[in-house]
Each structure stands twice: as C-alpha cells, then as structure tokens.
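Only one structure is covered here, and it is reproduced in the block below.
Note that one protein chain is taken out, while the other chains of the complex remain in position.
Labels run A, B and C following the written order; every chain starts at residue 1.
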Amino acid sequence: MDISDPILASKITNLLGATILTTTFLVVGYRRLRACVGAYGLHSFLLACVAAEVGFFTGFVHLYIAALLTIVIKVIIIPRVLNRIIERINVKREVDLYVNVPSSLLISGGLAILAYFVTQPIAGLGSLITRNCLAVSIAVMLIGLFIMITRVQALSQIIGLLTLENGLFLGAIATTYGMPLIVEIGVFFDVLVGVLILVVFMNRINQKFITLDTKRMRQLRG
Amino acid sequence: MGIILILGKMVIVFGGAPLLSGIIKKLKARFQSRKGPSLFQPYFDLAKRFQKDMVISKHTSWIFRFTPFIVFSSMATASLLVPVFSTTLPLGFSGDIIALVYLFALARFFTALSGLEAGSAFGGMGSSREMVISALAEPAMMLAIFSVALSSGTISLGPAMETLANMGTDLVNPAHVLAFGALFIVAIAETGRIPVDNPDTHLELTMIHEGMLLEFSGRGLALMEWAAQAKQFLFIVLLGNLFIPIGLAPQYDFSEIGVPIVFFLAKIFFLALIISVVESSLAKLRFFRVPELLGASFILSLLALLTFYIVKG
Amino acid sequence: MILTLLLFSLFITVLCGIFRSQQKLEAVNFLGAGGILFLGLNLVGEVYQNHEISALKGLLRVDALGAFLVLVISIITFTASIYSHGYIRSELGNGDLGIRRMRRYYFLLHTFIFTILLVAVSNNLGILWIAIEATTLASAGLVGLRSEREPLEAAWKYMIICSVGIAIGLFGTVLTYYSSVNILGESSDALNWSTLASISHQLDPKVMKLAFLFIVIGYGTKVGLAPMHTWLPDAHSQAPSPISGLLSGVLLSCAMYGILRFYIITKGALGPAYPSSLLLMFGLASLIMAAFFLIIQKDFKRMLAYSSVEHMGIIAVGLSFSVPLGTYGAMLHLFNNAMAKSMMFFAAGNIVLRYGTKEIEKVKGLGRLMPVTGTVFLLGALAMTGSPPFSLFISELTILAAGFSSGKMISSLVLLFCVVLIFASILYYVNAMTFGVPPSGIQKGELSRWSTLAMLMNMAFVMILGFYIPKPLNTLINQVVQIISGS
Partner (left out) sequence: MIASLLEKMMIATMGIFLLGGLFSFLFGKTGALSRILGSWSVILGSFLGLGTALGFLISQTSFTIQFFTSLPFPFNFSVDFLSSFFLFLIFLVSLSIGLYSLGYLVEYEGKYHLGVFGFKLNLLLLSMVFLVCSGDGVTFLMAWESMTLLSYLLVSTETDKPESVHAGNLFLVISHIGTAFIFISFLALFSFSGSMGFSDFKSTFQDISPFDRNLVFICFLIGFGTKAGVIPFHIWLPVAHPAAPSNISSLMSGIIIKMGIYGFARFYFDVLGIGPAWWGGLILFLASISAVLGVMYALMEHDLKRLLAFHSIENIGIILIGFGTALIFKTHGLTSLSALAFLAGLYHTLNHAVFKGLLFLGAGAVVSAVHSRDMEKMGGLIKRMPTTAFFFLIGSLSISALPPFNGFISEWLIFQSLLLSLNLPEGMGRILIPLSGAMLALTGALAAACFVKAFGLTFLAMPRSPQTQQAKEAPISMKLGMGILAMVCLLFGIFPGFVIFLLDGVVLNFMGVHIFHEITSSGGWMIVPVYQGFSSLSPGVLLMILCSVLLALFLIVLIFLRDKKITQGETWACGIHELTPKMEYTPTGFSNAFRQIFSNIYQPRHEIKQKGTSPPYVTQELLYSGEIEHLIEKYLYKPLLSYFLKIGEKIKVIQSGSIHAYLAYLFLTLVAGLIYLTVSF
C-alpha cells in the first residue's frame, strides 16, 4: 500500500481523533483523581501520535518536535507533578460534583454535536487530511471547560484546563498542521510554566485553606 | 391746578372715609333697631385720639413708630390712583390697579410687622391671620382684575372706567356681575368686615385688624384707623365706579361737577347699604371657614373669566 | 530600537533576579523605570517619524498603534515603579512584607513589564498570544504575593479563568492562521499581523467570524468585558496597589490591543457590521454590569476595579461605532483611563496603608489626614467618572458625539445613563471617604514623597489633557485611527 495516500492518512487521523474524543469522555467519567490524570496522560499521548502521524504524512519536521515536546511535557512531566500533589493531599476522589457523571457524559455528547455543526461550514476549506479533527478539537475544548465547571477539586480543574489546551493543540494541527515552530515552543513553555505556577498556588492554598476544594474559596464576592 | 386737584382728591378721600364708616355704623344700628351713634362719631374719635399722648411698648423699635406714617401715606398715594368723580386722574399715569394693590400690600406689611413688635400674642395672631386672609384674597382679586382687563382692555383705572362707562348696556353681562361678586367678597376680606373680621370689637381673641392695632395709642392709633377707613373708602369707590360706572365725569369741570357727586353719593350709599345688610344678617365666620368664602370668590372670578371667553367666543 | 527596549527590560529583570539587597534592587528598579521611559519614548518618536519599524524578520513590529501602547506602558510603568519604591518601603516598614517577598516583588514586577512590552511590539499573532499569556503568569504571581486567603483565592481565580479565556483566544488565533494559510500556504509570516492585514479582504469570512468570536470571548476575558469580567475585581483589589495600577492601567489596555489587532483584520474580511456588533454587545454588558455593582460597593479597591470594567466597556462601545471620531475617542479614552486609573489605585494604596482597611465605611476625613492623597482621590474620582474639566470627559464626549452622529442614539443613551449612575454611586462613596471626621489614632501626613510624586505625575496628565492635547499625541492618535479604520 502507498503510505503517502491522503485517504489512508485522513482515515488514520480520523481514527485517532475519535479515540482522543473517547479519552476525553474517560476524563469526564472518572471520579478518581489518579484515573483522571492517567486519562489525561493517554489523551496527551494520542495527541502526540496525531502530531507524529501528520508529520509523517506531510513531512513537516516541526510536527515531530511538537510531538516530542508533547510526550515530554504532557505525558511525562505534568502527570508526574499532578500525581505528586495527589499523594500530598488527602483527597483521592471527586466527592460531590455539580453535575453527576451520567448527565455530564450526556452533556459532553451534546457539546460534541454542537462542535460538529459549528465546524461543518468551515471544515470544507482546503483539503487537509486532518480537517475532520477540527470538530473533535472544539468538542474537546468545550468538554474540558465543562469539566472545569463541574469539578470542585482544584486539581481536576487543572486537568480540565489541560484537556482544553490539548483540544486547542489538536485544533492547531487539524487546521494548519500546527503553528509556526517558535509559536509552538512558546505555547508549550507557557503551558508548562502555567501548570507549575498553578501547582505552587495549590500547595499554598492547601496550607491556607486546609483543602483544595474550590467551593471553599468564596471570600471575595460582590 | 394739578396740585390743587391732588390735594382735593386726598381731602375727599380722607375726609369722606370716616363719614362712610359712620354711615355704615348708623345703618347697622338702624337694622338692629338702635339709634346708634351720630354719623360723625368717627371724626370725633379721630380728633380725640390726636389729642392724646402716646404710650408705647418698651419692646418696640423705630418700625413701630414709623408704621402709622407709612401706612397713612401709602393710602394717600393709593387714593391718587382711584377715580372718584372723574375718570381723568392728575397722576393716573403713575400707576395702575396692580400698583394700587401693591400699595395696600405695603401698608399691610408694615401693619403686620408692628403687630409683631410688641411681642404680645394678640398682635402675633393678628398679623399672622391678616397675612393669611390677604394671601387667600389675592388670587381672586387678580382674576377679577383679569376679567376687568378683558372687558375694558386696560388696567389703569381711569381709562378702564371710561371704557366701561361707554359700554352702556353691554355692561350687563354675566362676566361683569360675577367679577363684581368676587371683588365684593375680596373687599370685605380686605377691609376686615363681617363675616371675615369684626371691626367694632376689641379684646376678642379672634380679632385680626384690631389685634394688630392693640398696642397703638394716641396719634398712632388715629392715623392707623384713619388709614383703615380710607382703605375701606377706596375699595367701595373702586367697586362702585368699576361695576356701576355711570355718571363719571370724563374730565374735571367744576361747572358740572354736581351730577357726578350725586351719582357718587348714591353709589356709595347703595354699597354701604349692602355691607350693613350683610353685616347685620350674617354672623362672623370661624377663621378656618374663611378660606371657603374666599375660595368661593376665586371661583366666581374664574367663572367670570371663562364666561367672558364663552360669551366673546 | 525595539530589541534595545526589550533587551533592556529583560536585562533589568535578570538583575532583579540576581540582586538580593534592598538598596541594589531599588536602584535597579529606578534604573529600569527611567530607562524604559526613555527608550519607550525614543521608540515612539522613531515610529512617529517613519510610521513603522520592525525587527527579527517582522516578528516584532511597531506601528502607530503599537507605539501608542508603548507610550502608555512606558509612562505608567515609570510612575508605577516610582510608586512601588515608596509603597514597598512602607510595607517593609510596617512588616507586612518580608525581604524575600520584596525580592520576588521586584523580580515579578519587571518580568511583568517585560511581557507587557512584548505584547506591544509583537507583530506575529502567536507571539502576541504568548506574551499575553505570559503577562497572566507574571501578574498572577504578583496578585498572590501576600500568601493570605484572599490574595490566594484571587490569584487562583485569575489564573484559571484567564488561562481558559486566553486558551480560547489562542483557538481564535489558530483559526485566523487557518484562514490565512489557505491563501499564503505554510509560511512563518502567515501569522504576522501586517501580512494578515494586507490580505484581510481575501480571508474566508466564515472562518473569520468563528475566529473573531473566539478572540473576543478569549481576549475579552483578559480585558474584563462582562460577563467574563468576574476575575477582575478580585485580582485588582487583592493585588498590591502599584500592581493594581499596572493591571488596570496597562494590562487591560494590552488585552484590548490584542482584540483591536484582530478587529482590524476581521473588519477587512467581513466589514464592520459583525465585529462592531459583538464589541457593542460586550461593551454595553460591561457598562451595565459595572454600573449596578458600583451602587453597592463596600470596598474601594473593588470599586476602582469595577470602574475599570466600565471604562473597558466604554472603549469597546467607542470602537463599535466604527467611525473615525469614535475610534479617536476610544483611543484617547484608553490613554486617559490608564492615567486616571493607575493614579486612583496609587491613591487607594496610600489609603490602605494608612487606614489599614479597604472598607469604605472605615475611611473618613481623608482630606484632613492626607491632604494630597485626599485631593487626588477626590479629583481622580471626578475625573474617572468623566466629569469636566478632566481628560476623561473629553474622550467620553468624543465617543458619545460619535455615537449620536452615527445614529447609534440608543446605545449612546445607555452609555450616558450608566456613566451618570456610576458617577452618582462612586461620588457618594468617595465623598464620604474624603470628608468627615477622621477616626482617631491614625497618624497624619502623606506616606512617602515617592508615592505622592507618582500620583501627581499622573494627575498632571489627567488635568492637562482635559484642556489641551499636545500636537504630537494628537497626530499619533490620528495615525492610530487611520490604522484601525483602515484608510
């Protein structure tokens, strides 16, 4: 078979995209924080795969770099850090969600559909092998944001944020085979620093509030 | 010539004023089937008061001493704006009916102040109520003036009376009659007669004008009373000449002064009669009922105005 | 020139990272303030002469718009640094702040400044995004400087909400890139603003529609447009006052600058109607939100924060009228708001340090205790609420005039209504604070001559620009207007 066959390429991409979406649902579904982190790791890994795959088919070198960075930062470093936090704090699982898991899953599905409809008119543009991933990426973003809304643990909010960023990255690949390299690197750097700072804050919050339950942080109103 | 006329006018007004009140007293007495004092009693009273020394409250200031003079002279000034026999006035140009009203107001202002001077409750209540009544009378009077202005096209009294006189039978229209009624009530209120105030009372808790005069004595009292009588005289004349403007001489002409005088006396007597009838048939109103009376007069003058427009179309 | 400025700022940051002693840090702080002011003004001057300059193969580029922002930045950073000097000293004095925190403060401050400058000079929209995200990271550290509950909470919310917002913004950028790539193909300058602006009319309208929605919501979060403004009052009220000044004065302007860049492109792609209506909606929403929250404020720093929301709303509305006069007014308003708002926050900082509270009820007799601060605070409040003869009146007048003459009667009236309502509520509180009998046991007099100086410098701008706009500034703004209205 001809490995540079765009049809095949887009088939594979779509497959990966679908898997990514499913993994996102995993993140939504899990209540155990560790599991969430794991799901996120998987999510990022698949993302890296997409990057690499697209890079392979299109021959853009910077996509390999991007994939590499993703592996390093999002699959290795960040989950590590998060897991260490989980060990430090006493909470192991999301106790009370604002929306219970089944309905969250349903809503996420709805979001995915919305994303699909939104992207319909513009996905036609150009003949990229990844164009169908645009819908996936928007869906993932929305779901990530949704996770942040429903989860009360600071940590799972971070996970939501990261998921959202993954969706973003997927979108970048899907639409344009990734941003210019320098931008990519900058973004990765920002994400990393951002997460680190958040982690620092989490530690301090944990000291001051004796919890990472963000429902408790409600001094500032009006 | 002019000077003589002016002085003559003042003499007539201030000479006639006591007589008028004498007449009214006499008529009232007759109605009450009393003999009553002589027609000239008011002159005697004035003369007597001018003879007497003055006792003045120690709380008073220069205003109290000054008031009688200002009141008297503002009445004198007012007298020059009101035609008595003739519609041409030597100093008619110097003011119109509004000026007249405000000259009365000047007098009232000082009277009220002097009422407060001595610091007694009588005076205070007197001035307070005097101001109330004037305030309530004022709008009715103004509307009446409006209707006069409408029917005569002017508000300087001389010309107004002249035009009204020339209107002849057109004068007998509802507007005119209503306006007369209104202004008559106002006159009663302004001159402090029953049913608004009782001029012959002293030391009655409800007295108004007398209350303000309570602390005056001697010539001060004389001047105040004289001025009050003059004011009454002027009002009567005003009513008479505005609403029964017959027999007014177009200009001064001593050869045929007779007719006007006769008409004039007739009018005065007629109005005096009405007043004395009213006074002896009505009781004095409770003070807080007075607004209703004056309200009625306001309504009358308003109707006068409306009917004028309705009639005129 | 651009690089000099950036590198200098970076250098200062590094120095702040290295030095440990207070004296050195303060010296460096002053050096940085002065240098940035000097270099910034130089840069502006250069742009003023030869309309634009760029560096690093067009990654960095400063045109009139950028220069205008640089102008604002360099002035405010200058006064803010000077103010910080006095502020931090007195915080050290009364032991609210340890020496370690002081080091961190200066380091983050200058990092923050560096990132802001980067925003202003970046031509590549990706870089722009990175810079803006970086400002969040740097300033979050500053907001949470004091590790008590409130600052932490504020910082957390700030971080989370703004990161989300910015991420959405990035997606907008991606989509923009997408639509440009379809024309230019894979090339590094396909994300350069200058290129995009030049080809904006060819960009795919549908994609740009989607993109601009993401941009407005994303960067709008950072600007503090309602209903994404929720983080703003917390962050601005909890940050140390000099930082509040920078946040309200400069950072919001930078975010607005980001929106502006995309606004220009979008307008080129699909005409003014759609982007204007978006801006108008969010602008009015912010105005109304601010107006009603100001009625019931109890904390005067939050009050100022909400007033920032209001002013960003006004600017958005002004832009949405999409007539040159309105744009002029909006730009002028951006400048004036930066001056007035930072001044107000400086004054508020003095008050907080003197009275030891942010509550409005507890502050009385300000005019007697701190004559200068009191006067500045009162006049500033009047200026901030757009009453003559201060500079903000002129800009609001211009915006409203534009609104009326472009037939946007209703929205102009709503704007005016909100402004008046806000005036009433703010002056009610400020009046109560300024006059009256001061609570006993608070020492009299100003905080330090540095903080006073900083306030007065801003005051000068607020006062003078009410009567007189210097010719260069006028021309600069007019150039900006040309860029925005694309003529």
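Side notes on the structure shown:
Heads up, the rule we're going with is that a contact is a pair of C-beta atoms (placed from the backbone, for glycine too) under 8 Å apart; a residue touches a chain by one contact, two chains touch by 3 or more.
Being a predicted model, the structure only gives us computed values, none of them experimental.
The chain not displayed here makes contact, within the full complex, with A, B, C.
Residue-wise, the contact with the chain that is not shown comes from C:T398, picked out of C:N29, C:T111, C:S139 or C:T398. Touching the chain that is not shown, out of C:H85, C:K209 or C:K301: C:K209 (per the contact rule at the top). Contact between chain B and the absent chain runs through residues 6, 50-61, 63, 69-70, 72-74, 76-77, 80, 91, 93-99, 102-103, 105-106, 108-109, 112-113, 116-121, 123-125, 127-129, 131-132, 134-143, 145-146, 149-150, 153-156, 159, 214-215, 218-219, 223, 287-288, 291, 298, 305-306, 309. Contact between chain C and the unshown chain involves residues 156-157, 160-161, 164-165, 168, 206, 209-210, 213-214, 217, 221, 227-228, 230-231, 233, 289, 292-293, 295-296, 325, 328-329, 332, 365, 367-368, 382, 387-389, 393-394, 397-398, 400-401, 403-405, 407, 412-413, 416, 419-421, 423-424, 427-428, 431-432, 435-437, 466-471, 474. Taking the whole complex into account, chain A touches the unshown chain at residues 98, 111, 114-115, 117-118, 120-121, 138, 142, 145-146, 148-150, 152, 157, 214-215, 217-222.
The definition used in the following text is that only the chains that are shown with their structure count from here on.
Any chain that touches chain A and also touches chain B would be listed here, but there is none.
Averaging Cα atoms per chain gives one point for each, and the point farthest from that of chain A is the centre of B. Between the CA-based centres of chain A and chain B the separation comes to 101 Å, rounded to the whole angstrom.
Averaged C-alpha coordinates give centres for chain B and chain C that are 78 Å from one another. Separating the centre of chain A from that of chain C, both taken as means of CA atoms, is a distance of 31 Å.
Residue ranges of chain A in contact with chain C, taken from their complex: 60, 118, 121-122, 125-126, 137-138, 141, 145, 148, 154, 157, 161, 164-165, 168, 171-172, 175-177, 179-180, 182-183, 186-187, 189-190, 193-194, 197-198, 201, 204-205, 207-209, 214, 217-220, 222. Listed in rising order, the residues of chain C touching chain A in the complex are 59, 124, 126-127, 129-130, 133-134, 136-137, 140-141, 144, 147-150, 152-157, 159-160, 163-164, 167-168, 170-171, 174-175, 177-179, 181-182, 186, 188, 190-191, 204, 206-207, 210, 233-234, 237-238, 293, 296-299, 302.
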